[in-house]
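What you see is the complex with one protein chain gone and the rest in place.
This part shows chain A:
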Amino acid sequence: MEFAWYALLGLFFAGYLVLGGYDYGVGLLLARGTDPAYRRAALAAVGPFFLGNEVWLVAAVGILFGAFPMLEGELLAGSYPAVATALTGVILVTAGVQLRSRPDSGRARARWDRVIVVGSLLAALGWGVVLAGLLQGVPLGPDGHVAGVTHLFTPFAAATGLALVTLVAAHGATFLTLRMPAAEGDRLRPLARRLIASAIVAVTAATVVGLLSDRVRAAAQRPLVGVLLTVLLIGALLAARAALGRRRPGVAFTATAVALALPVLLVGATLWPYVLVSTIEPAASLTVTDAAASAATLRLLGWLAVPLLPALLGFQAMCWWIFRGRTDGRALVYW
């Protein structure tokens, strides 16, 4: 029962990184060039999906609160600066994308676009640090509270944050090669390939820093799984790069999507059966079972929420289906 909910939590957070990830990637790419028409076209490519993407985060945190209350408080409060950074980024992006085209003046729109760029950067960086924070263990005391927040500031957390920034940038660029009009998509292909290459470098660097870190080595319960999934992640990025070279943007986007979902699986599988590993008191480490809500609550959520899951995913799929294909002259521009 706990495992099913843990998997569902992972599904929604990974879904958020994949879907929100290309929002942020497209957001980061607004920094390049000053051509307002290009920026508007890039946002039109995200267009109908934007509102449905960010709510995967809302759902993930809802599951976190409902099914893993013990984890919710300690994880969020214990990673306060990282979560606050990510949250600031999420807010800036959501407001920026939806409001940037409401003023008429080009100057105001350019200002909002800078807000989106900064927001995308903060969101990717923040979530990267949160994931790294889990992987390197937290100072969880016998009283069940995480002591302080300075434990977050490590080279590994910085490297992971940076790696996630490059990952979303590569993912966003790949999304645009898939979704923008064919000519524009072709023009973006070299950039996407370069970004994927830099993501490979950044992920490798974060992995090396992680392997060198005592805390990460101590916290990892299944180091082999962790390394294996990292190799898989890099493999996905290589595949994406190769697919772009062969003009298969659909395959490339699938591969970068896998690359964005894998970090969640990696953290979950490497720490299993724990979810918060204590760096100061081994007995204080929190297992998934301990973190879960009591059986009655999980049963209730199972009865009320799970039957609706097909509807949730179905309506999302309906959105993807209706607005499938490249944007063209008939696509509505609103953001």
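Here, a contact is a pair of C-beta atoms (placed from the backbone, for glycine too) under 8 Å apart; a residue touches a chain by one contact, two chains touch by 3 or more; residues count from 1.
In the analysis below, contacts and distances are computed from a predicted model.
What is the protein name, per UniProt, of the chain that does not appear here: "Cytochrome d ubiquinol oxidase subunit I", "(2Fe-2S)-binding protein", "Spermidine/putrescine transport system permease protein" or "Isoquinoline 1-oxidoreductase alpha subunit"?
"Cytochrome d ubiquinol oxidase subunit I"
Among A:R107, A:R246 or A:R330, exactly one should touch the missing chain; which is it?
Within the whole complex, the residue contacting the unshown chain is A:R330.
Thinking of the whole complex, not just what is shown, which of A:L64, A:L125 or A:L140 touches the missing chain?
Per the contact definition at the top, the residue touching the missing chain is A:L64.
To test your reading of the contact rule: which positions on chain A touch the chain that is missing from view?
Touch with the absent chain occurs at residues 47-52, 54-59, 61-67, 69-70, 72-77, 80-81, 83-84, 87-88, 90-92, 94-95, 98-99, 101-103, 144-145, 148-149, 178-179, 181-182, 249-250, 293-294, 296-297, 300-301, 304-305, 308-309, 311-312, 315-316, 318-319, 322-326, 328-334.
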